[in-house]
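I'd like to ask some things about the structure below.
All protein chains but one are shown at their positions in the complex.
Each chain gets a letter, A, B and C, in the order it is written, and its residues are counted from 1.
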Amino acid sequence: MAGNTFGELFRVTTFGESHGAGLGCVIDGCPAGLPLTLEDIAAELRRRRPGGGGPSTSRTETDEPEILSGVFEGKTLGSPIAILVRNTNQRSGDYDNLKDVYRPGHADWTWEAKYGFRDHRGGGRSSARETLGRVAAGAVAKIFLTTLNIEIRAWTSAAAGIAVPGPGGKGFDWNEIEQNPLRIPHREIAQQALEKLEGIRAEGDSAGCAVSCLVKNLPPGLGEPVFDKLDARLAAAMLSLGAAKGIEFGAGFAAASGLGSELNDSPVSAPGLFPELPPASIPLPPNVPPVRWAHNNAGGVLGGISNGMPLEFTVAFKPVPSIGKKQQTVNRQGDARDLVIQGRHDACIAPRAAPVVEAMAALVIADLVLLQRGARL
Amino acid sequence: MAGNTFGELFRVTTFGESHGAGLGCVIDGCPAGLPLTLEDIAAELRRRRPGGGGPSTSRTETDEPEILSGVFEGKTLGSPIAILVRNTNQRSGDYDNLKDVYRPGHADWTWEAKYGFRDHRGGGRSSARETLGRVAAGAVAKIFLTTLNIEIRAWTSAAAGIAVPGPGGKGFDWNEIEQNPLRIPHREIAQQALEKLEGIRAEGDSAGCAVSCLVKNLPPGLGEPVFDKLDARLAAAMLSLGAAKGIEFGAGFAAASGLGSELNDSPVSAPGLFPELPPASIPLPPNVPPVRWAHNNAGGVLGGISNGMPLEFTVAFKPVPSIGKKQQTVNRQGDARDLVIQGRHDACIAPRAAPVVEAMAALVIADLVLLQRGARL
Amino acid sequence: MAGNTFGELFRVTTFGESHGAGLGCVIDGCPAGLPLTLEDIAAELRRRRPGGGGPSTSRTETDEPEILSGVFEGKTLGSPIAILVRNTNQRSGDYDNLKDVYRPGHADWTWEAKYGFRDHRGGGRSSARETLGRVAAGAVAKIFLTTLNIEIRAWTSAAAGIAVPGPGGKGFDWNEIEQNPLRIPHREIAQQALEKLEGIRAEGDSAGCAVSCLVKNLPPGLGEPVFDKLDARLAAAMLSLGAAKGIEFGAGFAAASGLGSELNDSPVSAPGLFPELPPASIPLPPNVPPVRWAHNNAGGVLGGISNGMPLEFTVAFKPVPSIGKKQQTVNRQGDARDLVIQGRHDACIAPRAAPVVEAMAALVIADLVLLQRGARL
Partner (left out) sequence: MAGNTFGELFRVTTFGESHGAGLGCVIDGCPAGLPLTLEDIAAELRRRRPGGGGPSTSRTETDEPEILSGVFEGKTLGSPIAILVRNTNQRSGDYDNLKDVYRPGHADWTWEAKYGFRDHRGGGRSSARETLGRVAAGAVAKIFLTTLNIEIRAWTSAAAGIAVPGPGGKGFDWNEIEQNPLRIPHREIAQQALEKLEGIRAEGDSAGCAVSCLVKNLPPGLGEPVFDKLDARLAAAMLSLGAAKGIEFGAGFAAASGLGSELNDSPVSAPGLFPELPPASIPLPPNVPPVRWAHNNAGGVLGGISNGMPLEFTVAFKPVPSIGKKQQTVNRQGDARDLVIQGRHDACIAPRAAPVVEAMAALVIADLVLLQRGARL
């Protein structure tokens, strides 16, 4: 309960500081018999790693994972899967000037207020590198969900004040997501946003972004009622990301000003309405009719339980707080100080955010899939 | 982990269906020695109860709580505090026509998809009455937080498409909140929204709303890093409410299109900037300087840990799905059916939502206060 | 975490003090669709209730349970099952002389050392009446296990220094267990022990006992490796009973002085060796051969996982600490005092212990059955 474990049955504990020996995770509860390779994990870590030309930090960790336990002859054993990524490109000296000063927008002071002590090198545990353990664990969760045909896709839906049309919108292209450094599913907008971000970075500033996520083939029935609703779990997962400031599902904040007659999703029996939806991988109880839904304002979740429609949500991320512009702050003695942050920093987390959002969604869903096994006789 | 328990150290389990024998909660982990009366709980339940003239259901439960255990001679014992509210005004017959049909926007079908079975009377466990247990538990948490001088206030910040200015905005009046049935902190806007809601209700429709919450005197250092961040816990708490579709903290979704130089909250040493802030009820570690912050775009939380500024967040709620207008749906055999929902229903959850949001915030904060006791030697 | 919740997936929270309004439990995670009646619970509570002629307290609560939630039309809903037993025969005045004094062998002083405060009436939460909630929850667990053909039987295997032969031993009679107030499976020994206990009671003293338990038809594979082994969970369950002082499995303490060549249980392929064993209710993985075992020194558990043999363990209980003999103690001021405890007390917990042991075993096994559903793809 000390905050570094996530999930109940598919259960992940992460560890590691930005400039310590390494970061990683222990996954407890992954079902036995799942085929798993090192490359499954390495591939997701590469997606999370900042690229060359984009608006990300130029720190180039190789981020090579090692599986320490839990896999034997290419399959999961049922025992804990420990994964380690060593820190190899540490330039702790970059942070010496930050030892006695609290960076605006960062967790430096709050961490000390909590623990009386912090690792000032690169933010320590509150660094964005902390997400390495999440992505490694999420990679395993994804492999598990693949056995149920569940597919999770996240993309940058807004960056530096430039919005991107959603799925079905003009120019939206699933295939484009992994083709540009910002993971924007629209080539022209991606180019436009990249240029704007370059300008922002050149001024020593940073920009916020939004990431949307869609989960296809989610079987109905996932999510525990009351406190552990599907959307409640996802909200916790996403707001646990350092820079997240908000989340909305389906119609989201717009629902607050809508009418019930417009927003209620209705079950419909008409077969063919959503022909792209395959049979659910977890069968319905025998006496419950399969249904489709006329709309998806709910974003795939009713009463906290998946309804068989695509799960849809969007997360808002604030700008990266490490900026080159001069800022006011105070030092450890409580005296006012000017601060110019040096070192390698992202101008926008968009490039890395989508894989991390996917990883967290995979962890939530894997856990709920296992919990669902106990729902009925 | 089956979803009806919330919190780790201040730990609440709720139970009960809308039309069963009763609803309630068991609170485990409330510190011993806390003065607690039945009226503390009854008062909060009355705030949650739909009033007479407003846009809420005309079902008039008295909702009298009984403390079954955990309190002796007016003080908490350290043992579980069980609270029961009996259902007394059940008109189950109102729901007979809903037995074999799935209401749009409700959890009827998803509940069956999960469990193969449901209590169709008033939504059963997925009824808004489920929040009774939360409010009773939240009342106890509030009493506990009062010992730390922590104050939680929620209000309706938008209803039926009408937005309300925030604290400090023109006409915002803390004292007005409990003076009108919508809990809108602005008399004229409240009147305007009430009239608009009456029109919506007259047409057999319903409307969404937003509820904002501000927590004062929150001591710095609350929130567990990584997965159990203060904002992550609050997000889970709020999205666990049946009709919630989104949450944002501080600048929220606007942060996604802002710049770091605008949004970074800076620590400042100037005493007097926030003279209204009292000394923190949980002392800072001896070597950490007290700070104030130049702005509060973060909404009181940095890196998932409270920074001593007021905690601020807003929750979006969809319209009540039970509407009088004719809707399309399917029945248990999967055949299309017309549906007109009868019975007593809210046109907007605004009147009840603020007390429930306060209760959930109190539960989150009480838990994190106790967890913080283990943070340092 | 605050100690009043047991189990992970089949999860029970109990509440209530001896002389408060009532005691009970909330069961979260019982699978939906299980047939459950009030009588299922009442019957187990009657077994736990002290009888008339035996060595138990003459306090005669009727202990009528009420199901507050979670059951609809005779079946479990998947939502929390809350059960309440009101205290009706409270004679709090019996305890007035104990308000300012600490009873030897009881938790009076330790409870105050922990909480600074206690309900002195009948031990409050540390009363034997606390087991009411356990037995009610165990009754539900038993019904669930019945669907898997799992059968749990406990009996008094020693009382007042008189030992009883085990299953297969001379005179052991399963049918006798419920026929005498001590639940001793041997008519003559039961009579002998009853007489000895009457003498002990007449002298104002009390006696210890041992309870053995055997679980038949336990499917192989139950128990989580490392910390949540089947035997570790059972040990926690049994030592959580107020008067328990020890537990042993299979050969138990005798194994500490034995040899591997004598004690190793060997798998054997000879069909027919244990013809009474039915097919396991949870099927073995397809590639794993069914086996029998040549002996059962392990008591049915190897490496913390059930092996298909009968689960066997014994719990040692100390004498009831409430005795009529004069004892030395101290009062709230720390001064020495003589104490003679009055009121209604058991001379030996044997009559009630077996149903409580069965209940706790049922809770452990129900939980592990559900956890096992997540073990494999």
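The rule we apply is simple: a residue touches a chain if its C-beta (ideal position, glycine included) is under 8 Å from a C-beta of that chain, and two chains touch if they have at least 3 such contacts.
All figures in this text were calculated on a predicted structure; none of them were measured in a lab.
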Contacts of chain A with the absent chain, listed as residue ranges: 1-5, 8-9, 11, 13-17, 20-24, 26, 28-29, 32-33, 66-70, 72, 75, 77-82, 84, 114-119, 124-125
Absent chain, residues of chain C that touch it: 1-6, 8-9, 14, 102, 104-107, 109-117, 125-126, 130, 158, 160-161, 200, 204-210, 220-229, 231-240, 242, 244-253, 255-261, 263-270, 284-291, 294, 297-299, 301-308, 316-323, 325, 327-330, 332-336, 371-372, 374-376
In chain B, positions touching the absent partner: 1, 8-9, 29, 31-34, 78-79, 147, 225, 370-371, 373-377
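As a working rule, only the chains that are shown with their structure count from here on.
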Core chain by centroid distance, with centroids computed from Cα atoms only: B
Inter-chain centre distance, chain A versus chain B - centres from mean C-alpha coordinates, in Å: 26
Averaged-CA centre spacing for the pair chain C and chain A, given as whole angstrom: 45
Centre-of-Cα separation between chain C and chain B, whole angstrom: 39
Contacts with two or more other chains, residues of chain B listed in rising order: 1-5, 8-9, 14, 114-117, 125
